[in-house]
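Note sheet for the following structure.
One chain of protein is taken out of this complex; the other chains stay put.
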Amino acid sequence: MPTVHRRFLASSPSISLYAQLVRYGFRKHATYWGAAAAGAFTNTVFGVLRAYVLIALWRARPGLGGYDIADAVTFCFLTQAYIGPMQVFGGGLEIAQRVRSGDIALDLARPAPLVLWTLSEDLGRAGYLFLARSLPPTVVGALLFGIVLPDGAAVWAAFAASFALGVVISFGWRYIVALATCWLRDDRGLAVVSLVLTTFFSGLMLPLVIFPGWLGTVARALPWSAMVQVPADVYLGTADIPRTLGFQALWAAVLLALGALLTRAARRRVVIDGG
Amino acid sequence: MRVYLLLIWTWTRAAARYPASFALMTAAGTVTAGLDVAVIWVVFSNTTTLGGFDVSEVMFLYGAGGLAFSIADLLFSNADRVGQHIRAGTLDAMLVRPVGTFVQVTADRFTPHRAGRVLQAAIVLGVALARLDVPGSRLWMIPVMVVCGIVIFASIWALGGALQFLLTDSSEVANAFTYGGATLGQYPLSVYGAELVRGVTYVLPLAFVNWQPGLYVLDRADPLGLPYALRFLSPVAAAALAVAAALAWRAGVRRYRSTGS
Partner (left out) sequence: MIDADRLGRSFRVRRTTVHAVRDLSFHVAAGEFVGCLGPNGAGKSTTIKMLTGVLAPTSGRVTVAGLAPSRRRTAVAREIGVVFGQRTTLWWDLPLRDSLDLVRLLYKVDRVRFRERLGELTERLGLGGFLATPVRQLSLGQRMRGDIAAALLHDPSVLVLDEPTIGLDVVSKAEVRAFLRDLNAERGTTVLLTTHDLGDVERLCRRVLLIDHGRLAFDGTVDELRATVPGETSIEDVVAHLYRNSPPSR
């Protein structure tokens, strides 16, 4: 962070700053390739285990939730592919740590808004982890079980957009959770609550399409569904594309706006407390 | 062993000084574990049997495997912090102390909040047994399988820790086998492919945590037709894996390079 920071301090924030931050986030995570490889391995193993359970379930109930077996298997490996870029298990940001160490005061003093600064770095991280942790499980899934491919270039494009929006929504949520450390003495409890909400209501553990009744309805309206279930539906061609992208864009805007408000509150708090 | 218990007791006392945080973490851990039950509930709200087993039988397998896993998780999962200790240099401090490194690593910063999961698994196991009507003559296997399961999971954590002496960033690999092993055992192995089941029977003996002995308790034929004797071999599998883990750990400590100043 410091080298980039100093170089751009003089000028007002511009697109090139954020582009530089994206590159920086990418490069920084590329140095942890060992951890990324280990993560890809774990995601693949869990993909295989979950795929078998879903196959057993869809054998017992063919056509459940509008998916056939191939759709269910594809869904399973897509969810594993999202874990890295969207940090479904939480974390991935240094903010909580910097709040604890007091360094957040330096971050808040920068002329560039902290939300955008952090988002840029996070997009770089997501870009690297897409290559390192999304592709391997998907390829293994395709080789072992066979997965469906999207229907035509338009669906591919919509999926790319939906995936990117998913990353932004995941960032928005994680940013809020991390910044809340300013007000909490112990942020681990919140981290676990976030983990529970995200893994269960995103569709990571089971597709939301098979959640029964009201639980399914509620789950599909919440922002977490926009991280895993929604991009998967776009990929599988079971979603109404304009409406789905609109749904994601709305949640992305809401979460980023909340993040910006929280940043302002954090700045006041840090200034009053003196860091 | 005595040192281990004294150490975790000291850390428990330290954790108890922040009761609010402790209660929150315990509650959060229990809720996380509860999610697994929610997943099973969602699955069985869509079907009555999975891999030829009904909901009570699946709950039995889940409860027995989960009890072994959560106890091992509570006591030994800190073994996956070897990489962190290497990076932070704290392993050096452990190596100059007259206690085994495995004991020190697993006891270090012990927190009892994972105990919530133990309770949760025990409740599921209890409910399953109440619904299943298992004959008294087969109940003896349950404590045996839980103890063997604890040893098997602890050994996998130790193996994963040993691997981190070579590859510092590899803690996720061990997760694939520990948390992955727990996930595997939540469902009857009959849902998985035959090669996978052979692998977790003859290579990494996860099938001996709850599947093989579980078949004995439930008095079911092996859907994959593996030998009947396997269901009594959990202690052998656990002992063999424990020996392998101990050797790997020792080899890891000997290869430690203590980077830094």
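Going by the order they are written in, the chains are A and B; count residues from 1 in each one.
Rule of thumb we're sticking to: a residue touches a chain if its C-beta (ideal position, glycine included) is under 8 Å from a C-beta of that chain, and two chains touch if they have at least 3 such contacts.
Please read these numbers as outputs of a predicted model, since none were measured by experiment.
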Contact list for the unshown chain, restricted to visible chains: B
Identified contact with the non-displayed chain, of B:Ala16, B:Val99, B:Leu139 or B:Val236: B:Val99
Sole residue of B:Leu7, B:Val144, B:Leu167 or B:Leu224 that reaches the chain not shown, by the stated touch rule: B:Leu7
Residues of subunit B (touch criterion as defined above) contacting the omitted chain: 3, 6-7, 10, 14, 88-90, 92-93, 95-100, 104, 109, 254, 256-258, 260-261
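Methods note: only the chains that are shown with their structure count from here on.
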For subunit A paired with subunit B, centre-to-centre distance based on mean C-alpha positions, whole Å: 28
Sites on subunit A touched by subunit B in the complex: 32, 34-35, 38-39, 41-42, 45-46, 48-50, 52-53, 55-57, 60-61, 64, 185-186, 188-189, 192-193, 195-196, 199-200, 205-206, 210-212
In the complex with subunit A, residue positions of subunit B that touch it: 18, 20-21, 24-25, 27-29, 31-32, 35, 38-39, 42-43, 45-51, 167-173, 175-177, 180, 183-184, 187, 191-193, 196
